[in-house]
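Here the complex is missing one protein chain, while the rest keep their positions.
And now, subunit A:
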Amino acid sequence: MQITSPTFKQNSAGALADAQLQKALGNVRSGFIDKRQKAVNALPEFDRLRDNARAIKDHALENLDLYLEAYEAKVKASGGHVHWAQTAEDARNIILDICRSAGARTVTKGKSMITEEIALNDFLAENGIRPVETDLGEYIIQLRGEHPSHIIAPAVHLNKEQVEADFRRVHDHLPPGRDLSEPETLLNEARRVLRSAYFEADVGITGANFLVAETGSSIIVTNEGNGDLTQILPKVHIVMASLEKIVPTLEDAAQILRVLARSATGQEMSVYTTMSTGPRRPGDPDGPEEYHVVLLDNGRSSMLGTEFQDMLRCIRCGACMNHCPVYHAVGGHAYGWVYPGPMGAVLTPSLIGVDKSGHLPNASTFCGRCESVCPMKIPLPKMMRHWREREFERGLNPATQRAGLKLWAFLAKRPSLYRFATSIAIPMLSLLDRGKGRFGYLPLAGGWTKHRDLPAPEKRTFMQQLGSRATGAKEAVQ
């Protein structure tokens, strides 16, 4: 996947000018937030559950090597295979090898952000294997040649009419006069078309919401049931997951499940919570003949022990982006890579480098709403600030910004000089105001006055006025 994070500003300008996108984003602003709030209100112990969930993940991360080894042993004991992939390229090659051994021509896929991260679909297609996305949202954007704009609602940037047009364009074997006006008719059509793909597929690939060390199980949560068909019907099931998905026990997974769906969609539970442990055993009514787990690092182990370790608690619920004013304004594609919103602003620099994705941790007002709803209590603004620190240390921010900041800091560290400079500048600025109380334009303030007026200062600074007015307060003598 091409990285366009360096052109975040241009991407955003395009997004802000896109009327269709802006209409679709209106749904994010209302739907997700209200539903989550209702679910939270219905569960008085929600905040305590968040603390539990955080503690479980923190413990797992502190003992990651231990739990990964235990998990691997359990997977093997149940007849499955574990493949360790250090990079995205390693993971792609491992998956291709498995597909080739199975003689695969078609693979079905459950919804998985990690396969987006390793750009698996393009790679499989280049190698003559047809990947078919089976989650409705993923299916839609695959038809359009797009990438997810949201980690749990990949097609949230689209309107119903756009999807209808795509279905008419691609499903040209179906009667042109059919009714596709309701979301349900679109869903039924996708379901019919996908049904045959499930039976044609030689390999099914899913992600994982959890890997359970205690049992060697992987767990996915879905709402459409497509994940089950993806992993049960083909003869080979590949689970693609990153290292930090590990939890020690089934009980731990159950604890975190209590905050996951509530935070994501406002459901108490997703419609399906599916566990898979190894391949089909003798006597099992169904299941794959082969069960593979590909465990991807791709830079995550380098986050351990750093100020970014907390980010590895993320369970990909999407609550942060659902509540983010910047995401609401520009949508997910503007962020320029796989992970958008606040979690993407922290994770992306870790995975592709802050030199390429520096805009992401900067494009935040630090309003803190993401952290306030994060089920894992990840301090997202704090970590965005840490990225800004790394950028500043490496001199990556623009020279004009640095120069302005340095000049301001020079004064702010010297109170007497600061007082002197402001006592000249402010009265001068207030003279420019011709009684309107604001400026429509000011030199060097174009970033401000492009879209809004600048309120004018009162005639003299507070410190100046304080010296000559009886207020009952006296200045402390330093």
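The criterion applied here is as follows: a residue touches a chain if its C-beta (ideal position, glycine included) is under 8 Å from a C-beta of that chain, and two chains touch if they have at least 3 such contacts; residues count from 1.
One rule holds for everything that comes next: contacts and distances are computed from a predicted model.
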Its UniProt record identifies the chain omitted here, from "Cysteine-rich domain-containing protein", "Alpha-ketoacid dehydrogenase subunit beta", "Signal transduction histidine kinase" or "ABC transporter permease", as "Cysteine-rich domain-containing protein"
Touching the absent chain in the whole complex: find that residue among A:191, A:316 or A:388. A:388
For subunit A, which residues touch the unseen chain? 9, 12-13, 16, 325-326, 328-330, 362-369, 371-372, 385, 387-393, 397, 401, 405-406, 408-409, 411-413, 415, 418-419, 422, 426, 436-438, 440, 445, 447-448, 450-458, 460-463, 465-466, 469, 471-476, 478
